[in-house]
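The structure that follows is given in the form of structure tokens.
Every protein chain of the complex appears in place save one, which is left out.
Should a chain be cited, it is by its letter among A, B and C, assigned in written order, with residues numbered from 1 in that chain.
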Amino acid sequence: MHARQAPTREMATEDLVTWFGPEHPAVSGLRLQLTLDGEQVSAAEIELGYRHRGLEKLAERGWEQAAAIASQVDPRAPHAGAAAYARAVEALAKAELSGRAARLRVAILELERAASHLAWLANLARLLEARPAARLAGHLYRRASTALALLAGAPGAQRWIVPGGVAADAPADLLRALSGVLDALRGALDGLRMDRLAERRLNGLALVDGGRALEMGAAGPVLRATGVPHDLRTSSEVYRALGFEPVLGSGGDARARYSLHVAEVGQALTLAQRALTDLPRGAVAEKVPAIGVAGLARGHAEGPRGELSATVLTDGGERPLRVAFRGPSLAHAGLLSELLVGSMLADVPLAVASLDLSMEEAER
Amino acid sequence: MSDNYAVLATFLLAGVALAMLVLALARKQEAPKAAEPFESGSPSEHKTWVQFRVRYFLIALVFVAFDMEMVYMFPWAVVFKRVGLVAFMDMFVFIAVLAVAIAYAWKEGAFEWER
Amino acid sequence: MVEWLAFVLLAVIAVGGSLGMLLTMSMYRAAIFLMASFVALAGLFILLQADLLAAIQVMMNVGGMLVMLLFMVALMMDPGGEMMWDMKRKMGLPGFSALSMSMPRSPPPAEAARPEDRPRTGGSNTDWTCPMHPEVSAPGPGSCPKCSMDLAPRAALQPEAAPAADTDTDTYACPMHPEVQSSAPGQCPKCGMNLVPREAAQEPSATTYTCPMHPDVQSPTPGKCPKCGMDLVLQAELQAPAPAATTYTCPMHPEVQSSTPGKCPKCSMDLVPQEDPQAVAGPTAYTCPMHPEVRSSTPGKCPKCSMDLVPDESAAPMAGHAGMQHGGEGGMHHGGDGAMPRMSPAAHYKMMVDMAMSTALLPWAIAIGVVSALLLSWVLLRATWPLSPTGPNADDVSVVGELLLSRYMIGFEGAAYLILAGVIGAVLLGKREHRR
Partner (left out) sequence: MDPGAALVGLFGTLAVLVVATWLAAVLDGLGRALAVHQPVGLAALAAAPLARLGRLVRRADVIPANADGGLLWSAPVMAVAVVLLLAGVVPLGPGLVIADLNIGLFYVIVLLAPFVVALMNAGWGANAKYGVLGAFRAAGHLLAYEVPFGFAAIGAPMAAESLSLVKIVEGQDRLWYGVWQPVGFAIYLVSAAIITYRPPFDLPAADDLGGGVLADVSGPRYLLLRGSMLALWVLVSALGAVLFLGGWLGPLLPGPVWLVLKTAALMLAMSWVGYRLPRLRVDQMLGLSWKVLLPGTFLHIAITGVVILLQTGG
């Protein structure tokens, strides 16, 4: 009855352009400029610069600083950064790890991965308003963090992986704590599973095509959820000895990422448990001096969000000439501008969260 | 009956007065910076009151039709028991026609979100 | 007594609602006013003891108006009325603000201006005033004692129309009715506005008319815009020729003058060309009527809203208007011959109505006005006034129900078919509308 007022020509409406982030309850650390046609996103631009700390420049002040800064590259995965840096220095000095130290590193990296994934699950479930699952994941995250703290100390003081090995041996009660977490996880798997309504929200959300993901330099769970078997750990002998097989998802959407994360939490905890049982004897660390060797070396670690690498260039002096870090988050953020087009505004926080961006790591 | 409405009118006036009183007594914000609308922490730059594309366009149209229908339903419901079968058959036809309307709108994708 | 009070209150709301709808700048407000008006009519129904009818009235109209609101927001330009309001303020049109949206608050005040920042312009143009409170007058910049807004030069708030050249003028025309032409100054026979001189170059044969809001609308004859219903205006008035630039000035600091292009020493903005103050007065910079921050030295389109840029004198020293016989506050109230002349009440009203949302809502406003008037007079002329409960508490609903199922069954069933037809029509129309 009111439609008579409508002109018979096409309906020309205006787009609503809005900022989304950096201070948004759902998206923090990056700013999106969303162009909304109705409630549907028709263009998304990413703006960075809210988490830049100039870490790489700071790392040039000395080896001690560089080692400390390596564990600050991704604040949510300090040990992965430290491991990448340690491997770079070890490659410079051509040092070998003892079997015990290698196994201990596996344990801490896997425990860190489990904790990070659980935090991701809790966050995504919270955004989905799947409150029981969010609470469960949060609870498990706290338990995993406690176990992590047993090994490496309180968060913020986590310099445990050092060039040449690890800073201290694993405490005796770590294994018990770990199996406790694992048991709790087994009991909670049902609760972590998404109900049908939540699954419908995640289905097809932030769909990443495998080929495109490779092209853009994606890594970690984002890439593996598309079915691409890319995992640094497959090339590691220690991991192979522990029976590691990468978990793969299919579909590449947020739902695939969710189930991949759930599976990887279990896998990570099991790997950590295996790594800590029957530890080979030996020293946990050797002294690996960074001063006196010149050259360029690179070290990698598979962090919770994907491959983290550290590149060290030195002339053998008291401070590195250049330390560079690289992680997958920048590539993942780059995917966003394609992923968000066509999705509803209500799905934007979910889509952003499902990529598990660490803007600290992306901007360094 | 008008007694009832006189009381309700008192309620209406009281509600308006109460809300206005609370607003009048409220402490006013003086810092102009605080008056910037929330837009994720950035100053708002783009036009807000745009010609927004209302995507539930079709549903809105169908809604008006059904809103009208409700007007018929309530008097019918009140006398339903008294009139009996005739009223039932009457409403049956009524609802059947409406169901056709719903089915048609559904089939034509009026309830699907436009992509 | 109570009934009389209720009656007066409801009548005022009903009539005020339709008046508000007619005169508001905001599409959204217009719909809310419409709703208020209908709800007040429903109140009148209750006074007439027809509460079912009143409830139906409220339901249909709140729902229907809300849907109409959605459509208006989707279909009509400037649904919030910001642009219109801004235009009204720039033109210095007084009145009716209560029915329109409240004034936009200014952005947070910048640091207080130092005395040396005052433009060294003479005459009464140093009169600074508050955009909100025109009665505030100050000799220099500062903030308003009433609302703390930054004061602005009064002349900048009430810009004169583009003054035509002081020579070469041999025709005079009405600013609102370009078809009115005269060889001598005088008043427009249509709206009573003072005629303004027009350049000889703009012969009537060469003119085109365009809509101030829709520059793509072009017409060889005056009339209404097919898109928004506003009166078309001479395109030449919107697009004045670019002047020959001789000096450069800063858009922010008019006291900065330079003979060469460069940067402003105060704010490092690029200087913009400006005509010599002693030369013939003319447009010196172009600005968007909607976005005053948009400035250009040449005519063109606004990058923000694609409107045609209009000449803006506020950047130029006002004292330099050699063509003006009265250098003082021109504008609406004390208009000089060269400036935009004083508007007659009729012209003023016409402009208000043109700028308001009424063009879209006029049928609704008229309909509701007529209905209110009929209803009000019927209530007033009723024999049983003042109203008192009559007879037993009749159950209106069941009476309606009985009627529906007995005498008006055809209406009942017919309504269903009507709704079916409505749905089909809506879907067909909607599909056609929405396919882009």
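Just so we're on the same page, contacts are C-beta pairs under 8 Å (C-beta built on N, C-alpha and C of every residue); 3 or more make two chains touch, one makes a residue touch a chain.
Since this is a predicted model, take the numbers as computed values, not measurements.
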item: Contact list for the unshown chain, restricted to visible chains; value: A, B, C
item: Residue touching the undisplayed chain, where the options are A:69, A:130 or A:339; value: A:130
item: Hidden partner interface residues of chain B, rising order; value: 1, 3-8, 10-12, 14-16, 18-20, 22-23, 25-30, 32, 34-40, 44, 46, 48-49, 52, 54-56, 59-60, 62-63, 66-67, 69-70, 73-74, 77-82, 84-85, 88, 91-92, 95, 98-99, 102, 106, 111-113
item: For chain C, residues in touch with the removed chain; value: 26, 28-29, 32, 35, 39, 51-52, 55, 58-59, 62-63, 66-67, 69-70, 80, 82, 101-102, 104-107, 393, 395-398
item: Contacts of chain A with the absent chain, listed as residue ranges; value: 16, 18-19, 24-26, 36, 39, 127-132, 134-135, 195, 197-198, 200-201, 344-349
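In this section, only the chains that are shown with their structure count from here on.
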item: Chain centre separation in whole Å, for chain C relative to chain A (CA means); value: 55
item: Per-residue overlap in chain B, given as positions that touch at least 2 other chains; value: 47-48, 50-54, 61, 64, 114
item: Shared-contact residues (touching 2 or more other chains) in chain C; value: 64, 67, 71, 74-75, 422, 426, 429-430, 433-434
item: Complex contact set, residues of chain B against chain C; value: 1-3, 5-6, 9, 32-33, 35, 47-54, 56-58, 60-72, 74-80, 82-83, 86-87, 90, 93-94, 97-98, 100-102, 104-105, 108-110, 114
item: Chain B residues touching chain A - in the complex, by the definition given at the top; value: 39-42, 44-48, 50-55, 61, 64, 113-115
item: Residues of chain A touching chain B in the complex; value: 1-3, 11-24, 27, 31, 37-40, 342, 344
